[in-house]
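The complex appears here without one of its protein chains, the remainder shown in place.
Labels run A, B and C following the written order; every chain starts at residue 1.
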Amino acid sequence: MAKTVVLERKPLSFSERTYLPQIATGLKTTFSNMFKPKVTLQYPEEKPVIPNNYRGVPTLVKDPNGREKCVSCQLCEFVCPPKAIRITPGSVPEDQDDREHVEKAPQEFEINMLRCIYCGYCQEVCPEEAIFLQDEYSSSGFTREEMINNKEKLYELGGTIPDRHYKWDKKKEAETDGNTH
Amino acid sequence: MMEWMPQGLWFEVCLKVFFAFMMVGAVMTMAGYSVLAERKVSAWMQGRVGPNRTVLPFVEYIPIFGPLLKKLGMFQPLADGLKFLFKEEIVPGHVNKFYYYLAPLIALVPALTTMTVLPFGQMYWNDGTVSTLALADLEVGILFVFAVSSLGVYGIALAGWSSNSKYSFLGGIRSSAQMISYELAMGLSLLPVFLWVCAPGSSESGLSLSAIANSQSGGAWLFLVQPLSALIFLIALFAETNRLPFDMPESETDLVGGFHTEYGSFKFGIFFVAEYAHIVIGSAIFTVIFLGGWHFLPFIEDPWPANWIGSLLGVGWFLAKTIFLIFFFIWVRWTLPRFRYDQVMHLGWSKLLPLALVNLIVYLLIVTVIDQNAAANL
Amino acid sequence: MIAPDNKEMVNITLNGIEVEVPNGINAVEAAALHGKEVPHYCYHPKLSVAGNCRMCLVEMGTPMRDRASGEPILDEDGTPKIGWVPKPVIGCATNITPGMHLRTESDLVNECREGIMEFLLVNHPLDCPICDQAGECRLQEFATDYGRGYSRYVERKNVKPKRTRLGPRVTLDDERCILCSRCIRFSQEVAKDDVLGFVDRGSFSTLTCFPGKELANNYSLNTVDICPVGALTSTDFRFKMRVWFLKESKSVCTESSAGCNTLVSSREGTIQRITPRRNDQVNDTWMTDSGRELYKLVKAKSRIRRPSFQGSDLPLDDAISQAFEALKNKKIGVVASCHSSLEEQFLIKRLVEETGAKVFIRGHFGEDDGILLSADRTPNLRGALVAGLTNHYPSDHLNDLNESLADGHVEALLVIGEDLKDSGVNEDNLRKVPLVFLGTHQNSTSDCAEVVLPGLTVFEKSGSLINRSFFLQSFDQAIPCPAGLMTDFKILARLIDLFSEDSIAPSELDQIWEALSSSENSVLKGITFLKIKKGAIQLDESKWEHLSFVEKEALHYLPTGVIAS
Partner (left out) sequence: MSVSTPKERRIILKHADDPNYSNRIGCYLREGGYENLKKAFSMQPGEVGEEVLKSGVRGRGGAGFPAGMKWKFLDRKSGKPIYLICNADESEPGTFKDRQIMYKDPHQLIEGMMITAFAIGAKQAFIYIRAEFHEGARILERAISEAKKAGFCGNNILDSEYSCDLVVHRGAGAYICGEETGLIESLEGKRPNPRIKPPYFPAVLGLYQCPTIVNNVETLCNVRHIIGMGGEEFSKIGKPNNTGTRIWCVSGQVMKPGYYEFECGSLTLGQLIFDVCGGLRPGRSLKAVIPGGSSAKVLRADERFSGTLKDGTEFDWGLEDIPLDFDGPMAAGSMSGSGGIIVMDDTVDIVEAMANVNAFYAHESCGQCTPCREGSLWMRKISQRMCSGGAREEDADLLLSVAKQIEGRTICAFGEAAAWPTQSFVTKFKEDFIRKATDSPKERDPKSLQLI
């Protein structure tokens, strides 16, 4: 158990009791601060350096081949605490050459930025590493509709991410090589 | 005196009105720029830049000068004022409308009224006569100042009551209590000054502000003679103007906005201006009483010539001192934390009041002794 | 099905605790009876035992006996010594014998499960994000329970065909298949349409249809239900919605008098799919493919969404008043429906009593497939009998109504959902009288109706139906009804109120059931709606035995005539 020790307070001297020297010191401090360099960032012209783990606006990304990574598994929709995400799943036609082995992709993907709380659960839960909260932090609009990011907007914001997640390529490779009986 | 001017009562009145507008304009301008100063100084002290965006159209294209003005935020007070004017007018539903609208006026008017008796320089006429520059150089100027400036508290008390809000009400109450507490110490602290200035046999009235200022010409400034008085007066001045560390009525941390919680747009703007007008007037009065008014440095005769140039330099010097005091007000605000309400009361009643009394008695004795000696020498 | 149908109870020792189970059932079921889950893939209670997934491995033993004397051998502490089988045995093919000892939670069993899980997963694609089974996948569930949590498999996975079309309604993803052979056994044993088989061998075994055949029978979607993984998927539901969003409501299939128990899955008021619900007395765990498509009727184009009077929309209350105006003080004919719920039929009966109307009712008949699609294509023909709407077996036409209309015995008509032109009623006759139509979808009768009252589909209301074996079964409301509409029996109750000055018709389910079950010699005596919700109730059918029901012998159904002979 914590032991309580009572400390005697040092009695104040007369000058201390008038508080005037302390006030003078305080004034000195604030005065000297006036001439120190300023740290203000001139925001719209100067932009801050965004740390890597910054959680900005959620975006959808494409893989280095420019294919969409999202497969509309709807886990983000499920995990989203404010229910900001709304996905309409869709299937990818078999004959698309650049997207062989991709069977499912979102038909529509909407994130309501009026609801989004930037918690990052969607990024965390995404099994395909398709959704990222990137460095975009200023999102504004004049109407409520404008604040709902649709699929095109999300991909525009997200761009491509140079990672090593070549899932579809691997699948294609495996099929071309075939099963070695 | 004013032989070169056309004569006539109406002309007199018009002239006075003209000067009064000039004064109001000057004070209001200073109040406005005090706001800017407050924002700038606080920014600097906190490592920030402060307002540096507002600029009039075209002005920013003037080379060097334009950007500098912009950087200093010289047009910010204009923008602030316009903002107050154009903001949506919101009146809470449960207020007493009449007093609610009256309160900001009552707060502003005393501040502006005080300035009528404020001397701010000397005019050296060509005929060698010297007259004080003031709208009305009253014999009992200081009394007028006390009497009128204390009325400002009614504005605050009224605002607090008419808002029908507990925060406002508490702010109003505190303001009244604080005003009463410090008014006493303030008055008492000035009595030695009058004693000192009113030399026996002198025809000068010790209650005239210009006389007090002139008494410091070439001699010691009164704050050197009576430092304790100056200190008590200064502290009381902070309290009277509701400045930190005495801004009990506003006290945004515990009372949201104090007396002006329910005020917005231009009505709030008036309160705002009134506060700074009080600061400006207070600084000017302190300058007149303790810092030698428009006179140069202690123990040095005014170096400027006794003509209109000297008059202007004197006024400028007076303004410089006032502006420094305004800066001091701001400086203190961003240095010291707010007192607790009980501490404010404690300081006022049990520290400043006894101190002022002791100060008075001591000076009574000293002045008596000096007077006796002077009488003996006569 | 190897397990003999024996209800004799015997004692066995399950995980060291003595419990009582029916003799001869298998270890998986026995453990389940006592709350111990034995994971399994290939075993299905309604199919034969294949024993190939090896997931249900358990330890089995019997008390040791001395060979010579037959005396039990005792341990040092006096308890009988158990002769454990050295290798684990599969629970699905291990039938209970008295005194048997089982361990479903030992280290060996857990190790087996972990091993099997690892093997099942080595060649299983990481498809969970796009797999429709995710969320109700046995592989996911047991991988969480018994999986290793990481993969030791660095080799390349096998490649097999993805999105193979097995039939019009079933799409196969062979990579996901764990070769449990449930679908094959279902096709052979239940659907009696042997079209599925494995080709190739070992890990490359691939499920496929026999050459030139496809999985097109009316029960093909059951293979999707029993597939423990996402290999067989419903083409209709494929990629539509993740199952964890779905809200499931108990319902009953209205396709025919078989009355399959179903689960209606919906999200935010939109039905996504219908799956069968197990009921060992009615449909086991199966239902027809055609019954699963009925939900599309909810959003069909021909759906009646607004009440109307002479072709123009109006609020429901006004429409009911108009209906009353059209019918009052006339000789009314009521065309009741075997599609209505028992409660609605009861209120129609009440309305008929109140107005002295004449009742006409017709049946709808088709082919009987001998499993779960019966010849009677209405869900509640027996309900109409029980509610007393008719005493004779309905035929598939309404010729007598036509006659009544022609000679003016009927001056106004209230039609519940039926299409009269289709039932042999002359259109000119129909045009003669004011017609009130209460139904869900437009037809030629609703087109010439003066007042149209929109009804609700089975998914938007609650009620009960009586199936071919006289099982009284309830269905729950699965989705909210369209705005401004009312459930059918409330509309009927309002109409009755308008006709009768002195009494108020019951307009809530429990009130209706209070009235239904109070009559002395009714087969419904003593039944409450709450009771039906708890489970199907077998009604006494002896009153109607003399009627010649059209249904043939089928799964869990024997025609009354067959029993007699």
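Everything below uses one rule, namely that a contact is a pair of C-beta atoms (placed from the backbone, for glycine too) under 8 Å apart; a residue touches a chain by one contact, two chains touch by 3 or more.
Please read all numbers here as calculations on a predicted model, not as lab measurements.
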| item | value |
| --- | --- |
| Missing chain: touched chains present in the view | C |
| Sole contact to the chain not displayed, among C:105, C:118 or C:293 | C:118 |
| Sole contact to the chain not displayed, among C:205, C:426 or C:500 | C:205 |
| Touching residue (missing chain; options C:67, C:152, C:301 or C:392) | C:152 |
| Among C:14, C:38 or C:57, residue touching the chain not depicted | C:57 |
| Interface residues of chain C (partner: the chain not displayed) | 2, 49-55, 57, 86-88, 90, 93-95, 112, 115-116, 118-120, 122-123, 152-153, 155-156, 158, 178-179, 197-198, 200-205 |
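Keep this in mind: only the chains that are shown with their structure count from here on.
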| item | value |
| --- | --- |
| Where chain A and chain C are represented by their mean Cα positions, the distance between them in whole Å | 46 |
| Contacts with two or more other chains, residues of chain B listed in rising order | none |
| Complex interface listing, chain A residues touching chain B | 23, 26-27, 29-31, 33-40, 42 |
| For the chain B and chain A complex, residues of the former touching the latter | 41, 43-49, 331-332, 334-336 |
| Complex contacts: residues of chain A adjacent to chain C | 71-75, 77-78, 89-91, 94, 101, 103-104, 127-128, 171, 174-175, 177-179, 181 |
